[in-house]
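Missing here: one protein chain of the complex. Every other protein chain is in place.
After this line comes subunit A, so read on.
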Amino acid sequence: MTAEQPGRPRRGPGASLATAGRPGRTLPKAITSPTRAAASTVAYAVLAAVTIVFLLPLLWVLFASVNAEPSLRATPPSQFTLEHFEAVLTPETMFIPLWNSVLLSGGAAVTTVVVSVLAAYPLSRFNLRFKRPLLYTMLFATGLPVTAIMVPVYSMFVQANLLDSRGATTLFLAASSLPFGIWLMKNFLDGIPVELEEAAWVDGASSWQSLRLLVVPLAAPGMAVVGIFTLVMTWGNFFVPFLLLKSPDYLPAAVRIYSSFGQYGAIQYGALAAYSLIYSLPVILVYIAASRALGSKFTMGGALKG
């Protein structure tokens, strides 16, 4: 913006020619000009309006969860109370489903990280004949909708007698995040100089040793991204456990909140808000911590941008 002031060294030769040809044309567009100020005001007004609309549903949760007489509007609580939290913080409604969520998403995240590091290593380091098609297939698979294969997966689970098995559900969740995990891990390992490993090989280390002692420690941030990504995705996943798990004791919080407060459930707004808060809090905290620790790389844009 400052380039419009005369005499700035940043101006290219073409730019000065153009200004010279039409003196005065660009001057009103300086940052202090009324049109720019007006444009800036409009921009802030639009941003404020959008932010308020985005904020309203979120505000409702915060207010209704501590409001003694919660309504459907996002109004500040008339009387502060914690009874909604007390009401939902019981083993049956909250603790068991949360623990099931921890088991499912933790298991899926650990499996995904371990399996994708193992798979990404040879894909990054060796010249394998089938590597190219495999990587393309993997990238292709990241785009395939998991929703679309859920019906066949359900039938498979029925036929293999795996329905209501937490282990199999965890493995399926891990498998569905593997294409993305391996792809990310492979790109991450590509960034670690192979010279380090060559030095280790010269010193007599095997591939396995160099993977374990050298690559894994260096790849820790990449593993964290894959793990956190899987964790957040599976924590919020509703459809997979909704179809594959049946007994109420196994249901994670995602399904439990729907069966308790869903369309035909009781209309307890305070309890719904309190439950939503507690259930969402872990992912929000993990997201904040991860974006702090890993910087903008984690904000998905970096991971997926073309």
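The rule we apply is simple: a contact is a pair of C-beta atoms (placed from the backbone, for glycine too) under 8 Å apart; a residue touches a chain by one contact, two chains touch by 3 or more; residues count from 1.
Following the convention adopted for this analysis, contacts and distances are computed from a predicted model.
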Assuming one chain is omitted from the figure, identify its UniProt name from "Oligopeptide transport system ATP-binding protein", "Asp23/Gls24 family envelope stress response protein", "Ferritin-like domain-containing protein" or "Carbohydrate ABC transporter membrane protein 1 (CUT1 family)". "Carbohydrate ABC transporter membrane protein 1 (CUT1 family)"
Option touching the unshown chain, where A:Pro76, A:Gly167, A:Pro248 or A:Gly262 are the choices: A:Gly262
Among A:Gly106, A:Pro221 or A:Gly236, single out the residue that touches the unshown chain. A:Gly236
Footprint left on subunit A by the chain that the document does not show: 1, 3-4, 10-12, 14-15, 18-19, 22, 25-26, 29, 39, 43-44, 46-47, 50-51, 53-58, 60-61, 71-74, 111, 114-116, 118-119, 121-129, 131-132, 135-136, 139-156, 158, 171-172, 174-176, 178-179, 182, 187, 190-191, 193-194, 201, 206-208, 211, 232, 235-236, 238-239, 243, 254-255, 257-258, 261-263, 269, 272, 276, 279-280, 283-284, 287, 296, 299-302, 304-306
